[in-house]
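My questions all concern the structure below.
The complex appears here without one of its protein chains, the remainder shown in place.
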Amino acid sequence: MMTLLKYEIYRRWRWLVFRYAALIIIGTILLNRVSSPAYQYEFIGESMGKFALTSLAIFIIIIVEGINMLKEDLFEECGYLTFTIPKKGRTILASKLVLLFLQLSFWTIISIWFGSIFFSKLPYHEIVQIETQINFYFFPTVLFILTAFFNFVLMIHFSLTLTKTLLVNKRYSGLLSVGIFILLAYLIEKVYYGPFLNQIKHISIEIGSRSNINLLSGGYTAVFLNIILVAIFFTATAYLLENKINI
Amino acid sequence: MEQILKATQLSKYFYQKKALDKVDLTIEKGKIYGILGPNGGGKSTFLKIAAGLLKPSQGEITIDNEKPGVYTKSIVSYLPETNYLYKWMKIKDALNFFKDLYADFDTERARESLKFMELEEEEKVTSLSKGMMGRLKLTLALSRKSKVYLLDEPLNGIDPISREKIITSILDSYSEKTSILICSHLIYYIEKLLDYVFFLSEGRIILSGNAEELRNKRGMSIDKLFQEVF
Partner (left out) sequence: MEFNNNIPIYLQIIDNIKQDIVVGKLKEGQKMPSVRELAGTLKVNPNTIQRVYQELDREKITFTKRGMGTYVTEEEKTISLLKEEISKKIILDFVEGMNKLGFSNKELINTLKEYL
């Protein structure tokens, strides 16, 4: 798997360096702006907003790339190469997911690092207000979001793979994949999260009177559920890749 | 002679279409086989199943007594018709990739072959002409010391000079321990290479035999025989 991972990194190393460098550089520039002695509250909000947007953009890129890593092997000519090398389906899938995991982790660390510095620049009363609200839920929330998105990508991988075992030509594959994904998402929402719904709390963070951040956080229970889903979808997708797909 | 590949009642259905219909076929070591037939007749399908890309609908295929899987992929060198190399690769990347993933890849031989095929390692894969790509794919496939080579239309769209080089390379890969299966509808150029031929049409083998015996019995070249049959 390390060999495959090496190539997954090698083939896009410039993009990888670029996106994290951009995140760090933009974050640093924005921080510098608010570090000058004469700052204003609005300035911080604006800079934080800009950083948040950049961070979000990079996050979306990571997720989309994570999805495409498998999609191109399933639906494009290079699949002929990927699926004739002597590696098991789970190894091929794992190499892509490991990169995704590394990227998500790296992104999280950078975003939180800058985010916390931004927070520390806020006027005192703002910090106290926010800290008391998010402190308790912070770590599990972060984990929840990460595992949820990791699972999201895996669910899409599964939908794509299942489509590839059922359909041979490319025409309706997009439609079928989306259909399978929606069905799965609906089932999971109803059946899986249902019994545990009382565990999931809604928390609201207010920053001044201007903005609200609503977070869905079930604490560690939800994180655990997500990890189980990840395991299920990984196993299912790996099985299909090894035994059922027709390229 | 030892058997290396065996297909028993192998069938592949795509919706209503029978791409392969109860095919029985055996491949022995040390021989070069031609699977000949019209386009859409099932040749590519057969090769893809042997390569592990398609799963049989019915019947069975074994290579070295194993069903297609990780082991067979390590002893089978497959040359598809498509441009299957990753688009981000340069030729040297393709070499390294094959070296890293195939234990039987002979890098020295690959480099010599690249010289013979007049290909530069720094070239991007996307900038290669059809002839160059054909020569590169063949170099990669034949630089592996595999037990079975599956070549799907190796001469398609290839200019005459490249064609001669490809034929020479195929002959160089021959050994008593290996088997080569060539699918082609350009029979004229390859028929002198073939020990044994299978004529595949609409998923069924309608004729098979030793090439020289067929020439003798029918009094015509395999090419003419093909035209007659189809």
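We call the chains A and B, going by the order they appear; numbering starts again at 1 in every chain.
Keep in mind that, in the parts below, contacts are C-beta pairs under 8 Å (C-beta built on N, C-alpha and C of every residue); 3 or more make two chains touch, one makes a residue touch a chain.
All values reported here derive from a predicted model rather than from experimental measurement.
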Which displayed chains the unshown chain touches: B
Of B:Asp24, B:Glu66 or B:Asp172, the residue in touch with the unshown chain: B:Asp172
Among B:Ile32, B:Ile63 or B:Leu200, the residue in touch with the chain that has been omitted: B:Ile32
Absent-chain interface as seen on chain B, which is shown: 30-32, 164, 167-168, 171-172, 174, 188, 191-195, 211-212, 215-216, 219-224
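FYI, only the chains that are shown with their structure count from here on.
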In the complex, chain A residues that touch chain B: 3, 6-7, 11-12, 77-81, 83-88, 168, 242-247
Complex contact set, residues of chain B against chain A: 14-15, 48, 51-55, 69-71, 73-74, 76, 78, 80, 82-89, 97, 100-102
